[in-house]
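Of the protein chains in this complex, one is absent; all others appear in place.
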Amino acid sequence: MLIVMNVAHTKEQLSGVVRHIRKMGFKAHVLPGVSSTAVGITGNPRPLDPSLFEVLPGVKQAVTVSKPYKLAGRDFKRADTVIHLKQGGLAIGSDTLVIIAGPCAVESEEQTLRIARKVKKAGAHILRGGAFKPRTSPYAFQGLGLPALKILAAARKETGLPVITEALDLESLEAVYKYSDIIQIGARNMTNSSLLREAGRLDKPVLLKRGMAATIDEWLMSAEYILAEGNSQVMLCERGIRTFTDYTRNTLDLNAVPVVQKLSHLPVLVDPSHATGLRDKVAPLSRAAAAVRAHGLMIEVHDRPDEALCDGPQSLLPAQLKELIAQLRAMGKVLGYKL
Amino acid sequence: MLIVMNVAHTKEQLSGVVRHIRKMGFKAHVLPGVSSTAVGITGNPRPLDPSLFEVLPGVKQAVTVSKPYKLAGRDFKRADTVIHLKQGGLAIGSDTLVIIAGPCAVESEEQTLRIARKVKKAGAHILRGGAFKPRTSPYAFQGLGLPALKILAAARKETGLPVITEALDLESLEAVYKYSDIIQIGARNMTNSSLLREAGRLDKPVLLKRGMAATIDEWLMSAEYILAEGNSQVMLCERGIRTFTDYTRNTLDLNAVPVVQKLSHLPVLVDPSHATGLRDKVAPLSRAAAAVRAHGLMIEVHDRPDEALCDGPQSLLPAQLKELIAQLRAMGKVLGYKL
Amino acid sequence: MLIVMNVAHTKEQLSGVVRHIRKMGFKAHVLPGVSSTAVGITGNPRPLDPSLFEVLPGVKQAVTVSKPYKLAGRDFKRADTVIHLKQGGLAIGSDTLVIIAGPCAVESEEQTLRIARKVKKAGAHILRGGAFKPRTSPYAFQGLGLPALKILAAARKETGLPVITEALDLESLEAVYKYSDIIQIGARNMTNSSLLREAGRLDKPVLLKRGMAATIDEWLMSAEYILAEGNSQVMLCERGIRTFTDYTRNTLDLNAVPVVQKLSHLPVLVDPSHATGLRDKVAPLSRAAAAVRAHGLMIEVHDRPDEALCDGPQSLLPAQLKELIAQLRAMGKVLGYKL
Partner (left out) sequence: MLIVMNVAHTKEQLSGVVRHIRKMGFKAHVLPGVSSTAVGITGNPRPLDPSLFEVLPGVKQAVTVSKPYKLAGRDFKRADTVIHLKQGGLAIGSDTLVIIAGPCAVESEEQTLRIARKVKKAGAHILRGGAFKPRTSPYAFQGLGLPALKILAAARKETGLPVITEALDLESLEAVYKYSDIIQIGARNMTNSSLLREAGRLDKPVLLKRGMAATIDEWLMSAEYILAEGNSQVMLCERGIRTFTDYTRNTLDLNAVPVVQKLSHLPVLVDPSHATGLRDKVAPLSRAAAAVRAHGLMIEVHDRPDEALCDGPQSLLPAQLKELIAQLRAMGKVLGYKL
């Protein structure tokens, strides 16, 4: 249920509506908009009767929301969410195509700084690098952990690039929150509700990857877990779904970008590196993601892919990233985005 | 097995190799290339020993081909296949992004001519229109049949556009062959081996759509059925695969375009209309298909979609097609294709 | 729309209803039942108003059918369809668990007769054997064709077992119709509407396999193509669907058996051999198919699997079939079927 206030409502009327909702045992989310203010109700086990709210002073209309998600939907918030990063002054969800690039994993300070300088020079906006790696095998390299976070902080200091890295559990979330500009929640944790809720209580942007077999609705419901706790800085990232196909690791679902953009106001990025697992497919699918007007790209880059501790075969070389960014920039002039 | 001839081989040596292969009970396919000539062997139930051929005069090398398909693969033919249409002088598989557009079904002469003029004016190269419609339900509109072919011929005469339409079985194949510039074999018939073989005996280009659950290898094997009969004018068309996702009818698999282009020399087109089933998703995914460098697009267009006898909700309006083509043309300047 | 007649309706009233339907431009299917007679209407592009028919003399009720299929649905025909084979006196769709067994392909008269005797001795009811083989590769063994049909006829003559074999196109359909007791339409041809329609005009039972990516509704719609032409002797066969899983060729979908049995009156069989592609998985999944109360099983058997021209690795040995049938027979005493 969404309670839309009159344009000329008073502060008292607004808090009266909130109090009324709470007395009924539900949660009230005040959603200030440019031209109108609304109050979202969550926690109601079944649809409510609009007339219960339309009699309250200052209320223009009570709208039943048809989708299982509420705060993530366009019904609740018409305008695109734009996430402003302090570090670097970047706006994600705007008309800028945001490029996140860097190695799969932070392997050493030397490796990370070296690659950070190269991706910056190539034109990337944000540095990625895994500190805590979710791996299928317990025997595979699991990341350097805390030392990797300090290396990322050093790379940020030197290059000025904001950084993003993944949190796997409550413990690593606390550490990632401390060091990183954006908190990544990976595909394997998209349904880890405890982690989502805890990320929702933080005041830093969260990038939520789509689970390998998640429908669009389920993905938005996972975003809703974060939003419902009060953190409105959520961006989504499509990274390939599991299908029957061979040749690529997963099937990058670019259909999802315009679909999500119609349903939700949250920014949508695309990770072609994990989706395909193949270096020579990253550039064409990055261009395709720009062509469907994704808000950003997340690309793995390594200057010595043969030595990489993980995912070397899918990493672009810095020179390839530079060339790709030049191409994406030229496409932007036609398609109406900046880079 | 692929027999590569010496650059300086004689005609006699070449026909000697062919005779040798036939004597062994196999089929020989002479494959003349720009710089070298090769002979492909098919019909061998299991791998052959290269030394059986390397002793023959004029033979440089005998190469075992690792893929289940042969004639469809880059091992057999390095250079891209370019299909030249007589009508319109179009080259499919070249650096031109070919636009096929028109109604889902031919409904009447008036409707088809009207739309044909509009798609031509919008910049399309080829007119599509279903005469024989494969439908899930036996009670749904199955197409006008033969009269529709005559209407398409009339539209070609008036607009100069070559036409493409689907054949469903041997009977309709004969009729389509007579009237159409390109024979379409649809997703539902991708594994109809009799139809594929018969199309392989014709001397007109064939567009082979990918089956809804076909792997890349299976799709190329279906192309191989056509090629093995002697028709080398085969183009492929990705049209969405079946996955678990909601919101779009199928999942357009753009990963498939660069994957196929690496494995095969055949042109690859994309049909975003059937893949998504939604008008507002056609333009973004068309741009994405161009961005992965598909060789062409197949787009449904109707000027009165609410009256369309089939697939109205996914048809672009002529004005939308025009706008899309303008955008694709501008992208082509950046990406290196013509339109 | 289904017109249910009064119990005490006259012959004139029934033909009046049929005439009325035809005058409206639709097709009428008289469906005589044990206790009541109904008339199904097909060919109507959109739902009809029941009152148009309820005023006719002798009509009890006009029922709108909610599913896209009509003749295949329980709305049209409540009672299970039982298909009686002349050869062998077998009833498919009854409380007998029907066992179809035999080699993947007819390879020679000697091989087929030898295996036919063994599967009969093991307790099978029907002999299977491919004459026309649909293959992914044009270079794979495509079956012996017409001579194989004659071999099957000889095996029937000797053993008394009815036979089933697959038709691939209109040409082979005619031949199969002549020689075989049941006509098989394979997964690759489930959406070949011409073949379905032609099979619908014949007076022999048809076994329709589920396409690899067919939903239940699509499968029943394919059955509807056959039924709509007048052939009511259709049985269905689940043979594994395409999913992301590894280790087995396809995923046998046993959920489909009770689902289809609720929606449709047609018999449902299961083919565990093609679903798994693995000999040691055939027995457990056969038992599982019996446990969900499939009406029959289709099992590949070969006495010399290492020499088999196709699908040797999934074929049971005759001794394994015998042991499996013994086990299935014992289960039948608990589960209420005969064997």
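Letters are used for the chains, namely A, B and C, taken in the order the chains are written, and counting of residues starts over at 1 for each.
Here is the rule we go by: a contact is a pair of C-beta atoms (placed from the backbone, for glycine too) under 8 Å apart; a residue touches a chain by one contact, two chains touch by 3 or more.
Since the model is a prediction, treat every value here as computed from it, not as a measurement.
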Residue, one of A:R242, A:R304 or A:R329, that touches the chain absent here: A:R242
Selected residue (touches chain absent from view) among C:L252, C:L266 or C:C310: C:L252
Touching residue (missing chain; options C:T165, C:T276 or C:Q314): C:T276
Residue among A:Q13, A:Q61 or A:T191 that touches the chain left out of view: A:T191
Identified contact with the non-displayed chain, of A:G16, A:P50, A:P134 or A:G277: A:P134
Contact set of chain C toward the excluded chain (per top definition): 213, 215-217, 241, 243-248, 251-259, 262, 275-276, 280-281, 284-285, 287-293, 327, 330-331, 333-335
Where the unshown chain meets chain A, residue by residue: 42-45, 68-70, 134-139, 141, 168-171, 188-189, 191-195, 197, 211-213, 218, 221, 224-225, 228, 242
Hidden partner interface residues of chain B, rising order: 242-244
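The rule is short, and it goes like this: only the chains that are shown with their structure count from here on.
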Chain of greatest Cα-centre distance to chain B: A
Most heavily contacting chain pair (counted by C-beta pairs in contact): A-B
Distance from the mean Cα position of chain B to that of chain A, given in whole angstrom: 38
Junction residues of chain C, two or more chains touched: 242
